[in-house]
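Dumping the structure here so I can ask a few things about it.
Note that one protein chain is taken out, while the other chains of the complex remain in position.
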Amino acid sequence: MLETLINIFHLIFSESFILTVVTASTPLLLASSGELMVERSGVLNLGVEGMMIVGAACGFAGAWLSGSILVGALSGIIAGAALSGMFGILTLGLAVNQVATGLALTIFGVGLSGLIGAKFVGEKIAPAAHLHLPMLTDLPGVGRILFGEDPFVYVSVALIIGIWLFLYRSRPGLVLRAVGDNHASAHALGYPVLRIRMLAVLFGGACAGLAGAYLPLAYTPFFIPGMTSGRGWIALALVVFASWRPGRLVIGAYLFGAVSILGLALQPLQLGIPQQVMNMLPYLATVVVLVLISRARGTAGSAAPASLGLVFVPDR
Amino acid sequence: MKKLNIIAVLAVLVLGVMTFGAVHAADKLKVGFIYVGPVGDLGYTYQHEVGRRALQKALNDKVETTYLENVPEGADAERAIEQLARAGNKLIFTTSFGFMDATVKVAAKYPNVFFEHATGFKRAKNLATYAARFYEGRYIQGQIAGKMTKSNIIGYIVSFPIPEVISGINATMLGAQSVNPNVKFKIIWVNSWFDPGKEADAAKALIDQGADILTQHTDSPAAMQIAEQRGIHAFGQSSDMIKFGPHAQLTADTDYWGNYYIDRAKLVLDGKWKSDDTWDGLDKGMVVMAPYTNMPDDVKAMAKKTEEAIRTHALHPFKCPIVDQNGKTVECKGGDRLDNGQILSMNWYVKGIDDKVPGQ
Partner (left out) sequence: MQLVLERRAERSTVVAIASPLIAIALTLVTIGILFAIIGKSPIEALRVYFVEPLTDPYPFFLQQEIAVKATPLVMIAVGLSLCYIANIWNIGAEGQFLVGAVCGSWLAVKTNGTDVGHWVLPVMLILGALGGAIYGLIPALCRVYFGASEILTSLMLVYVANLGLDYMVRGPWRDPHGLNFPTTAAFDPAASIGTLFEGPGRLHAGSIIALVVVMLGAVMLGRTLMGFQIRLVGAAPRAARFSGFDTNKLVLFTFAVSGALAGLAGIVEVAGPIGHLDPGVASGYGFTAIIVAFLGRLNPIGILFAGLFLALTFIGGEGAQIALKVPLDLTKVFQGILLFYVLACDSLIAYRVRLLRTARKVAPANA
């Protein structure tokens, strides 16, 4: 018993376990960061999975054709933004129901990614290079974790810090939150509600596209249809888990990633738990932790935008 | 009141285009395929698609092939199969175990259509079954792994606990034990056929726990790429993955259905088709080993010798005596080996695997 616990302890605090967790969490963090901004502006885009998978297909296509990871990442970003643009035109321009449009966007995206990606199945690329700083990366223990990740990881961290600064330390961020909390008042104050929401939606699409591109550019450097495997849905759930707060989003994404990896890594240790239960762990853990957080703070801790998902048509 | 314009959409659509008549194709033998995954999955479904293309190419002037991909194994399967039968397909391959009951039902309704169900066990007058002896290749892989490993730990990434997967694990272990009694397996179930990210995570976890050879019964080349990055060896699955692991891949246990599909279509064309239970392996080219690479010559020679022995039926991977993980000797229903039924329904581990079959 004690020996098993020590083994688990060693496992969790090993450098390679943490590196694996970072890789698994990064696409979740990227996609959910974008969706957090979208939802903070009052729009609910359930099409994250669709935008991610198109981002993956276009990201791989871009990198394979150009030989450059950067071009691939940009292709993914543009593809995700383009898809979210369609969503924005429909839901903001034509006041179409957001939930139905988001789900339709996922069906559309899954099909589109298959058509785009078909030509690239069976191809491979060199994955994004990991950072290597002399001295720093070679530091024992933390060197590779802090200074030896792939560029997407640093982008994801910069992104979420940027989002936090934007939302809480800048005037446009304040406006965005106001639009999400009460679009009628924001409109009455003269803010262009729909334009602000459109920008947020495009930003969210770009993030989802980048998150999708991360999969074939860094995680597993090849493309196969459906390779996002539901990560877009998890990203949506994480925004809720975070109560729409950037700080908690990081915790949520890394918690989910860590428990998923734990559910795999513990299996060979023979704990006598059915593998299905081990594979349930990340989902159960998020539910339990959310319940505990919510219980401790009550609903006061939530920053849920009051206008989330509601149609807004300006009166003139 | 809310108006239901959807009704109007439908009504006008129907009226608008009802006048166009049906078009029918020429009088070739129509052959239909039902796939469980997308044709571009690079794994199981892709291999069946390769087989279908081989059939179309070989008998191009005599057959016309059609497929339905990504067919869910729920209530949709029966309709999908029936749609193929209604469209005039006279020979229909349903390529996944989950289509079994649906195939049985449709076969009963269309007695003049020939059905072939992969990896199942229910047959009828117009319903045959076929499968490949994947475990033959896995026995060879086990031997190679037993020779090549330095840590004596083999990492095994698996999808779902079905008999084919369990018999693959056992064959690998028996092969490994035949050359190295100290081999241990570490097994991770990822509970998915289609999640490259998770397969990569499992591969990393196994390597971190000391595995220096990776084996997989999942479809994507993710684990192969991780092996390549970490400088260890791995085996491909379903298709040759050498492209993804030029320095890592030792060989791959690939399935090739083309010969079988061509044979069966020919039988229908000649009016000689009958319901069979086909279970071929290396002998008929249904299981094909990818070239042996990244290993010393003596290991390569051993692998080739074993492959030849299995091909000529001189060696059977499940030759008796076989002891299960509880130390009990398994009854030998096939004389000097396990019989097909025992292998097809395998749900126990052989001695030496200190894991537990999920659900047992």
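Note that the chains are named A and B in the order they appear, and that numbering of residues resets to 1 at the start of each chain.
Here is the rule we go by: contacts are C-beta pairs under 8 Å (C-beta built on N, C-alpha and C of every residue); 3 or more make two chains touch, one makes a residue touch a chain.
Note that the coordinates shown come from a computational prediction; the quantities given were computed from them, not determined experimentally.
Under the touch definition stated at the start, the shown chains contacted by the missing one in the entire complex are A, B. Residue B:P161 is the one among B:P161, B:P221 or B:G236 that touches the chain missing from this view. Taking the complete complex into account, B:R79 is the one of B:R53, B:R79, B:R123 or B:K284 that touches the chain left out. Interface with the hidden chain, as seen from subunit A, comprises residues 86, 90, 93-97, 99-101, 103-105, 107-115, 118, 175, 189-192, 195, 225, 233, 236-237, 240-241, 243, 274, 276-277, 279-280, 283-284, 286-287, 290-291, 293-295, 297-299, 302, 304, 313-316. The chain not displayed touches subunit B at residues 2-10, 12-14, 16-18, 20, 22-23, 32, 38-39, 66-70, 72-76, 78-80, 82-84, 86-87, 97-98, 100-101, 109, 121, 160-163, 166, 191, 341, 344-347, 358-360.
Methods note: only the chains that are shown with their structure count from here on.
With each centre defined as the average position of its C-alpha atoms, the distance from subunit A to subunit B rounds to 34 Å.
Contacts from subunit A toward subunit B in the complex involve residues 11, 14, 16-17, 19-20, 23-24, 27, 114, 117-118, 121-122, 124, 127, 215, 219-222, 224-227, 229, 231, 260-261, 264-265, 267-268, 270, 272, 274-276, 278-279.
Against subunit A, the residues of subunit B that register as touching in their complex are 38, 40-42, 46, 161, 186-192, 194-202, 204-209, 220-222, 225, 229, 243-244, 354-356, 358-359.
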